[in-house]
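Right after this comes subunit A.
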Amino acid sequence: MYEFFDQIIFKIGNVIIAVLTWLISLFATPPAWLPAVVWFVFKVVLIIATFPAIFAMTTWAERKILGRIQNRLGPNRVGPVGLFQPIADGIKTLTKEDIVPAIADKPIHTMAPVIAVVASFLVIAVLPIGRNMIGADLNIGVLFFFAAGSISEVSIFMAGWASRNKYSLLGGMRAIAQMVSYEIPFILSAVTVVMVVGSLSTSQIVSAQQLHLLVEDPEGLGDLLKRVVFHFYNNIGGWFVFQPWGFFGFVIFFTSSLAELNRSPFDLPEAESEIIAGHHTEYSGFKFALFALSEYISMIAVCGLASTLFLGGWNGPHLLPSWGWFFLKVFSLMFVMIWIRGTFPRLRADQLMGFAWKFLLPLSLINIFSAGLWYHIPSRAFGWLASALIMGGAYHFLSRGVVTRDIEKRIYRFA
Partner candidate 1 sequence: MVTLTHYLVLAAVVFCIGLAGVLTRRNAIMVLVGLEMMLNAGNINLVAFWRYLGSQAMSGQMFAIFAIAVAGAEAAVGLALLIAVYRHFRNVSVEEISSLKG
Partner candidate 2 sequence: MDYVFYILAIWIVGSGLLAILQRNLVHCAVALIAFFAGIAGIFFSLHAEFLGAIQVVVYVGAIAVLILFAIMLTRHVTGEEEVSPFSRHAIWGWIASAAVLCVLLYSLDKQMFAISAEPSQITMLDIGNAMMQRYAVPFEVISLLLTAALVGAVVIALEEPRERK
């Protein structure tokens, strides 16, 4: 079943290649590099076609879920349950007038959204979407992800600066300060996984989360049950999120990724009530759409990396195809993000910085230590316990420092 789905995807790819090679061979003397280039182009086209489609559906889902949280309906006019809303939005933004402020720095104002989109698409290349499905299997995959991700800071600064609008500039500077701060726990929490696996390659990280326990001589019904159990355990038990350091690493990673994405509750750079819309205040039409695209693609990519590093990537019991598992995990994480957006209030600037430097950073440093301990203690059970104790203690003590003062009960005098 599982292999069957994977095979289908693989076969489709093969068929396309076969067709393309056949087409190429129709020419008199096809050069030797052509098939490689065609395969390359095929991959790129696939990514560029798939992810914007997911983006479109995500915007719809976000509006729908937020609507449900806020007790309203959300989009429901275009198509069944508003499903075609993204298409309508796309047409609208494409046909809108492209307004550039008169005193804006035009070249940079134009370049900013493009760079943002490029940066967010670059990182998708190293995500293993399914078995043997990866854009580019670099041996520095995770590092590449962070490297390409850091480009987006620059694009935000460019957008904020070039608009010649104080809200934009404030938003851009806020975004950079926030992203630089949160990048440290963001990377350090991923370091634990890299350390334990011993590789920066995303595909190896995924395969390190598979267990290979086997049942001897499968015979009879009892053994069949055992086999099923073992099968489930092999494909779920190895996920790093079930180790204490992995769990804390995942939580730190996910939390700081919210800040990296400028999403609620860390959405100060785009806080409507304070600075209109942050760095994309002066953007309209298609450029605005590009910013939205890059934000959502980054969101998908970060969720993809989170599930690759901690949730076993495309691993899962063979009920779904491998890419099915991957997207299931990604969508679940994205649902959590939307859920957080619907429920959490925004942080204040000093709380935001204090949280990063006083809580997440030390916690992730201690997490590295506990992962090292876990790795070096021969007995798994003892290592698990030691790691859990350290992280629990660290969490307990560090969380004391975050709450600065007791919150007094508010008295409503005039209400």
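The set was built so that all candidates are chains of the complex that A comes from, given by their letters.
The criterion applied here is as follows: contacts are C-beta pairs under 8 Å (C-beta built on N, C-alpha and C of every residue); 3 or more make two chains touch, one makes a residue touch a chain; residues count from 1.
For clarity, every value in this text was computed on a predicted model and none was experimentally measured.
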Study note, to complete from the structure: Touching subunit A in this complex, from the list 1 or 2, is candidate 2
**Study point:** In the complex, subunit A residues that touch candidate 2
**Key:** 105, 107-108, 111, 138-140, 143-144, 146-148, 150-151, 153-154, 157-158, 161, 164, 169, 173, 176, 180, 183, 198-200
